[in-house]
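Of the protein chains in this complex, all but one are displayed in their positions.
By written order: A, B and C. Residues from 1 in each chain.
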Amino acid sequence: MIVIVREGVAPDKLDELCGYLRSQNVEPHVVVGEKRTVVGLIGDTTCIDVHRLESMDQVASVRRVSEPFKKAGRQFHPDDTVVEAGGAVFGGGHFGVMAGPCAVESEEQCMAVAAAVKKAGATVFRGGAFKPRTSPYAFQGMGEEGLAILSKVKREFGMPVVSEVMDARDLPLFDDVDILQVGARNMQNYSLLKELGKTDKPILLKRGLAATIEELLMAAEYIMAGGNERVMLCERGTRSYDTRTRNAFDVSAIPVLRGLTHLPIIADPSHATGRARLVPPAAYAAVAAGADGLEVEVHCDPAHAASDGVQALLPAQFDEMMRRASLVRAAVADPLAVL
Amino acid sequence: MIVIVREGVAPDKLDELCGYLRSQNVEPHVVVGEKRTVVGLIGDTTCIDVHRLESMDQVASVRRVSEPFKKAGRQFHPDDTVVEAGGAVFGGGHFGVMAGPCAVESEEQCMAVAAAVKKAGATVFRGGAFKPRTSPYAFQGMGEEGLAILSKVKREFGMPVVSEVMDARDLPLFDDVDILQVGARNMQNYSLLKELGKTDKPILLKRGLAATIEELLMAAEYIMAGGNERVMLCERGTRSYDTRTRNAFDVSAIPVLRGLTHLPIIADPSHATGRARLVPPAAYAAVAAGADGLEVEVHCDPAHAASDGVQALLPAQFDEMMRRASLVRAAVADPLAVL
Amino acid sequence: MIVIVREGVAPDKLDELCGYLRSQNVEPHVVVGEKRTVVGLIGDTTCIDVHRLESMDQVASVRRVSEPFKKAGRQFHPDDTVVEAGGAVFGGGHFGVMAGPCAVESEEQCMAVAAAVKKAGATVFRGGAFKPRTSPYAFQGMGEEGLAILSKVKREFGMPVVSEVMDARDLPLFDDVDILQVGARNMQNYSLLKELGKTDKPILLKRGLAATIEELLMAAEYIMAGGNERVMLCERGTRSYDTRTRNAFDVSAIPVLRGLTHLPIIADPSHATGRARLVPPAAYAAVAAGADGLEVEVHCDPAHAASDGVQALLPAQFDEMMRRASLVRAAVADPLAVL
Partner (left out) sequence: MIVIVREGVAPDKLDELCGYLRSQNVEPHVVVGEKRTVVGLIGDTTCIDVHRLESMDQVASVRRVSEPFKKAGRQFHPDDTVVEAGGAVFGGGHFGVMAGPCAVESEEQCMAVAAAVKKAGATVFRGGAFKPRTSPYAFQGMGEEGLAILSKVKREFGMPVVSEVMDARDLPLFDDVDILQVGARNMQNYSLLKELGKTDKPILLKRGLAATIEELLMAAEYIMAGGNERVMLCERGTRSYDTRTRNAFDVSAIPVLRGLTHLPIIADPSHATGRARLVPPAAYAAVAAGADGLEVEVHCDPAHAASDGVQALLPAQFDEMMRRASLVRAAVADPLAVL
């Protein structure tokens, strides 16, 4: 950590600052430049209160040198984390695809979609039972009944299932769900994250609508600090000023995350783009950029989907997407070895 | 609602679309242009599923003409809503100021700040007992003990209090709190919003970090749809690409909201700017733009605040701010009458 | 074009509006809904002044149904445009790669890089002679001397060259340059765009730092309206709120542009990411999303580059990138045929 000292601070005030820093168990190292003086801190700075430091009279600004995320960071955990859930494996060279409808609508719907996506190679079945909808008047999901349908799919097809949990009080209902999804709108619902830290299930943590990469990693840190280290991060596009796209799907975030964290990185091209026509190119791009997995919405009858039908792929489109995505993955395999 | 038809749709497919629309109890009105055909819908379109419509083959896009927010919108509720809480009044020409420390740290701290802000004219005491912090390793608030301190302040100074609730399960602890605050990170925590809709306390709903104005109003709609119509909206800056400011504090959102909604509009210049030096100008600007109230962080010893001390005003600074803000308010009073 | 009428407009005022519209040679078609009245316009609306219409008392808002870009739009020009420059071909199934140093620094530097990139398969040599730098104190490029070096490279290696033009007054110096590049900062320098519309050289038009897709297409329209229809669009990342990435590199913009325009779409992963380590994954992603070409910075000694060395690939890295990008391209070839 580096403390940049205000101009014109008197020597005794600088000594006072150094005394405070020593009281925090770090050793200040003063560097007097021609125009600015800076103080480098040697020791464990995780206990330093940056805000308090910044509000001191002597201090112009404070800059961190090491990262605020510990358990999620690659610095102390250089090897990739591999997350396994009901046979599906993500990270550390393993690739998986979660596919299914946006919302669970009926047993028939789910069975039909599950048969199609399993055949095409999906490794996890997705389906929302509790739906976070922008409008209180929109379909809010089938709830517990939807989770029961997911259990049937799981047994029928031998596929693990992933579903979104919106409220810590609902957790007992998710016993049979293999991967718990945290939606973008709840990425900083710290009460929920803390509860998920106490569970032993893999978490699929979606990046908030306009969350920074650091905030995403700090949200993962909340879960991991609670004891659950099986977290997967999910890029799903971020807020953009452009009205011709639904979100900005910044694929450069994937290799940036790869450098910062050991956790698996999943991409959701369906929510990223919001239009079926755009889903396959976005999926290929995510895989090309190094994603460890995809989450894709598939529906047998998108025109009659209860939510987000406009972005669902038909089974035939999904099948095509899977085949091409596999070729793209082969093309970029092991990219870090050379570069 | 207007449906823009894809180019080249055959007459029978257009008829099919119109048939579907009639089945939804709206009357389609086809307008054939030189290049594009559009269908205007007459009737109650609130039940129309826009996503389903958009995913139909015949449809290029769908545009809403009326607003998706009903109870929060000014259209069906032209008069300003006045929210009263423990004697403080906001909206409809009433102005109030909520002031106090970011976090409740001790009884002494709160009593000292409360005495100062009450003297300067604040009408509500603020203090966080449950703190949403980006890092799981940062101070998370005093919790229930903090709420007990707020109760003492309330009795001692006869001031209503506002405090943030992060988890629906904590609601029973907030019995003695006058205004329930929803933090920016929880603006779309729909489970929490639904629970707040069942309470009878005023809600201070903070705009999400990068929420649109429409999303803010839809979050209010969630609370109101549950039966609680005493919602105040709070502007606190939104995510910006600039690193020299903490947030973009877009004051034009205040008169835009004024046109769209009857709910009181509060501004939080402390979180908007993040620096004590910037708080007064931002406060004056918010008042000048027409805000119905302010929420401001005040601390007697910002350098030792447990959180966000760098943005807290000293009592003397707050007193100065209150006097000038009052002059600004007088300068712009009743602005809509003339313009 | 659809005109949404304000609530409560009297019939005679509505007639007045319709009269004005007829005077603009379009036929108004009034649709009276339960809550709102809209007027659909039939005829050629390109001459309608939307701003004037919006400022009329009767009008709540105006929504365009057809696109504001004509020559750049796919609507009136369904087939892909193929741009050829000195033997390199882009668009309509043709793929090309422009590679070379950010700035021309010396003949030796350019010859070495050109030999390497040609061998790896690049089809155009890039090099900046006039450099738009954020600071007036930074290296501004070699200017005319730099262009002379590009001419030598062109003759020596038989490769066409691309270089940025910043000022219409410099155009006579660019006689021997094959493709004129417009930098992101000049995307809306309309004086320059108009001059380029009078030339007969292909233009590589970079998307502005925070330009919308529509603004990019309107900038292309400026050039095309002047008579030069050989325009290539270049995605190079847009402004983001995140500080961990240089830009947001939204690959979904590539298929969105593909739907809107017939012009070739190039991607610049070097400026999009700003770090050599991130360039190959971003390049693969752009190709996977359907780009018609790449522009990549390559340098034999990035640590001593005069500008932007941190994002330049070494020749060996570029060679590897070319081989993998070619496999990615094969994997996604002809994606529109099926989906």
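To be clear about the criterion, a contact is a pair of C-beta atoms (placed from the backbone, for glycine too) under 8 Å apart; a residue touches a chain by one contact, two chains touch by 3 or more.
Keep in mind it's a predicted model, so treat the numbers as computed, not measured.
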Sole residue of C:Tyr222, C:Phe249 or C:Phe318 that reaches the chain not shown, by the stated touch rule: C:Tyr222
Have a look at A:Val31, A:Cys47 or A:Ala316 and name the one touching the chain we're not showing. A:Val31
Mind listing the chain B residues that contact the chain we can't see here? 210, 212-214, 237-238, 240-256, 259-260, 272-273, 277-278, 280-282, 284-290, 317, 320-321, 324, 327-328, 330-332, 335, 338-339
Chain A, residues in touch with the chain not shown (by the definition above): 2, 4, 7, 29, 31-36, 38, 40-44, 63, 65-66, 75, 210, 239-241, 243
Which residue numbers on chain C touch the omitted chain? 46, 51-52, 54-57, 68, 132-137, 166-169, 185-186, 188-192, 194, 208-211, 215, 218, 221-222, 225-226, 239, 276, 302-305, 307-310, 312
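Here, only the chains that are shown with their structure count from here on.
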Longest centre-to-centre distance from chain C, chain (CA-based): B
Would you mind reporting the rotation angle for the C-alpha fit of chain A onto chain B, rounded to the nearest 5 degrees? 180
Going by C-alpha centres, which chain would you call the most central? A
What is the distance, in whole Å, between the centres of chain A and chain C, each centre taken as the mean of its C-alpha atoms? 31
Name the residues of chain A that each touch 2 or more other chains. 210
